[in-house]
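Presenting chain A:
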Amino acid sequence: MRADAPRLHVVGPLGPQRGIALSILAVVYWAFAGLAVIASAMCITRRNPLASALWLVQTLFCVAVLFTILDAPFIGVLQVLVYAGAIMVLFLFVIMLLNLGRSSGDLKGLVAAAVAAVLGAGLLFDLQPMAHAAPPDAIMLPAGALDSMLVHQGVVGAVAGPLFETYLVPFEITSLLLTAAVVGAVVLAKRKL
Partner candidate 1 sequence: MYDHLVLTILLAWPIVAAAALWLVPEGRAKHVAFVASLIEFAVSIPLWWRFVPSGGMQFEASVPWIAGWGISYHVGLDGISLFMVLLTTFLVPLSVLGSFSYITKRERAFYANLLVLTTGMIGVFIALDLFLFYVMWEVMLIPMYFIIGIWGGERRLYAAIKFFIYTMFGSLLMLVAILGLYFVVASRTGTYSFDYAFLLGHSTGLGSLAWWFFGAFFLAFAIKVPMFPFHTWLPDAHVEAPTAGSVILAGVLLKMGTYGFLRFALPFFPQVALHPTVQAAVVALSLIGIIYGGLVAMVQPDVKKLVAYSSVSHLGFVMLGIWALTLQSVQGALLVMINHGLSTGALFFLVGMLYERRHSRLIEAFGGLARVVPLLATALTIVSLSSIGLPGTNGFVGEFLILIGAFRTYPWAAGIATTGVIVAAMYLLWALQRVIFNKLDKAENEHLPDLSWREVAVLVPILLGIFWIGLYPKPILQRMEPAAQHLIDVVRPGAQAALR
Partner candidate 2 sequence: MHLVWLVPLLPFAGFLLNGSLALAGSRTKGVVSFVGVGTLVAAFGVAVYVVLDLARSHPAGPVVFTYWDWIPVGTLQVSAALQVDQLSAVMLLVVTGVGALIHIFSVGYMHDDDGYARYFAYLNLFVFFMLTLVLGANFPVTFVGWEGVGLCSYLLIGFWFEEKVNADAGKKAFIMNRIGDFGFLVAMFLIWQHTGSLDYGAVFAQAPTALTMGGGVATAITLFLFLGCTGKSAQIPLYTWLPDAMAGPTPVSALIHAATMVTAGVFLVARTNVLFALAPVSQAVVAGVGALTALFAATIALKQWDIKRVLAYSTVSQLGYMFVGVGTGAMAAGIFHLVTHAFFKALLFLGSGSVIHAMHHAYHATHSHEDAQDMRNMGGLSRYLPWTCTLMWIATLAIAGIPPFSGFFSKDEILGAAFARGTAQPLWYVYWALGLGAALLTAFYMTRMMRYTFHGPNRTGSREETHLREAPAVMTGPLVVLAILSLAGGVLNLPSLMGGTAWLERWLDPVTAAGAALVPAHEVAAGTEWTLIAVAVGIALVGIVAAFRLLDLSTLVPAKSAPGETGLGKLLWKKWYVDELYDAVVVRPILWVSRKVLWRVIDVGIVDGAGVNGAAATSRVLGWLASRLQTGELGFYAVVFVVGVVVVLSRALR
């Protein structure tokens, strides 16, 4: 993985050192943030599952962009590959398979909508402190620290390093998890018992 670091580096950290003014970045950020919200809203409100799925893909892309802006280009790439690429394809495949494609709407009634709205609002209200909350200064890195780290260790390396050292155990667990998932999927999919 270390090998292909430079190539990725080209895509690499957007940011001050490329000399693009912060303001532009801000514009881009806001554009994609807004788009993400809108797309997700569409995703949950489209009657047609297929449409929802596509809007979800849309959301995922936007989020991927946000990742990149937030100094996580590698994750952004993964997002596109794994999520938009693999997982969503899986979803679409299943939707097609069960040809829910043209199934006329699976939205619930107005009551449900109202309830959903109220609860969603309630949830937002509870989460709203987050907006103006930030990690305690004592443990915050100086601005741009992560960015420079990426520059030095490479986009992948910065992530891969700790993944195979500090986070070895979780990493192994994920492998186990995936195995279990595969076994499970197989069991459920087997024609006969």
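As a selection rule, all candidates are chains of the complex that A comes from, given by their letters.
Keep this in mind: a contact is a pair of C-beta atoms (placed from the backbone, for glycine too) under 8 Å apart; a residue touches a chain by one contact, two chains touch by 3 or more; residues count from 1.
Source: prediction; values computed, not measured.
Asker: Which numbered candidate, 1 or 2, lies in contact with chain A within the complex?
Answerer: 2
Asker: Over in the complex, which chain A residues touch candidate 2? Could you list them?
Answerer: Within the complex, chain A touches candidate 2 at residues 108, 112, 115, 119, 122-123, 126-127, 129.
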